[in-house]
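What follows is a single structure, written as structure tokens, with notes after it.
Up next, chain A:
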Amino acid sequence: MEKLIEILEELNPDVDYNTVENLIDGRYLDSLKILSLIAEIEDEFDVEIPTVEIVPANFNSAKSMWALIERLKDDE
Partner candidate 1 sequence: MSYFNTGFAFFFVPLLAAVYNLIPRKTRPVLLLIFSLGFFFVISKFLIAFLFLSILSIYFIALKLNALDEKRDAILKTVEKGEKKEIKEKYKKYKRLFVALGIAINVSCLIAFKYLNFFGMNIYGLLNVFGADLKFKAFKFAAPIGISFYTLQALAYILDVYNGRVKADRNILKVALFLSFFPQIMEGPIVRYTDTAQALYSGEKIKYRDFCFGYQRVLYGFLKKFIIADRLNFLVNNVFDNYQSFSGTAISIGVIGYTVMLYMEFSGTMDVVIGIGEVFGIRIPENFRQPFFAKNISEFWTRWHISLGLWFKDFIFYPVSLSKVGKKITSSMRKKLGNQYGPLVGGSIALIAVWFLNGLWHGAGYTFLFYGLYQFFMILSGNLFEPLIKKICAKLHINRENIAYRVFQSVKMTLLVFVGELFFFAKTVPQGFGMLAKIFTSVKFSSAELLNLGMDKNDYLIVLIALIFVFAVGLLKEKNVNIREEISKKNIVVRWVIYYLLILSVVIFGAYGPGYLPVEPIYADF
Partner candidate 2 sequence: MKNVLKSVAFVLIFVLFINLITIVIFPENSIKKYGVVNAYKYEILLEEDDLIDVLVLGDSLVYSSYSPMEAWDSYGITSFDCAEPAQVIQGAYKYLKIAMEKEHPKIVVMEPNVIFRDIKKRKIKNTLRTDIPRIVPISKYHDVWKKYGFDGDGVVVNANKGYNCISRTNPPKKPIGNYMKPTAKLEKIPEDNLQYLEKIIDMCNEYNAKLIFVSFPTQTSWHDAKHKAAEKIASDYGIEFLDLNLEDIGISWGSETRDMGQHLNNSGAQKVSRHLAKYLFDTGLLTDHRNDSKYISWNIAYEQYKKNLAKS
């Protein structure tokens, strides 16, 4: 989780990722940033994020992203 927040802060440092819950809907992360984010996550956590999972619900908060990563790890 800390590693994830680190990645996020690198992308956009002006957000408090522990509290903000509308990262997508509030346009803190646009689609290009999502691309970097996915690349980072896939490298770091050794998972593969299918395009189906790229929905606001999974990326609106650091918490939900973490839940997604955990879930994908289990699937492996």
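How these were chosen: all candidates are chains of the complex that A comes from, given by their letters.
Everything that follows uses one rule, which is that a contact is a pair of C-beta atoms (placed from the backbone, for glycine too) under 8 Å apart; a residue touches a chain by one contact, two chains touch by 3 or more; residues count from 1.
From a predicted model like this one, the values you see are computed outputs, not experimental measurements.
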Among 1 or 2, which chain makes contact with chain A in the assembled complex? 1
List the residues on chain A that touch candidate 1 in their complex, please. 10-11, 27, 30-33, 35-36, 38-40, 42-43, 49-52, 54
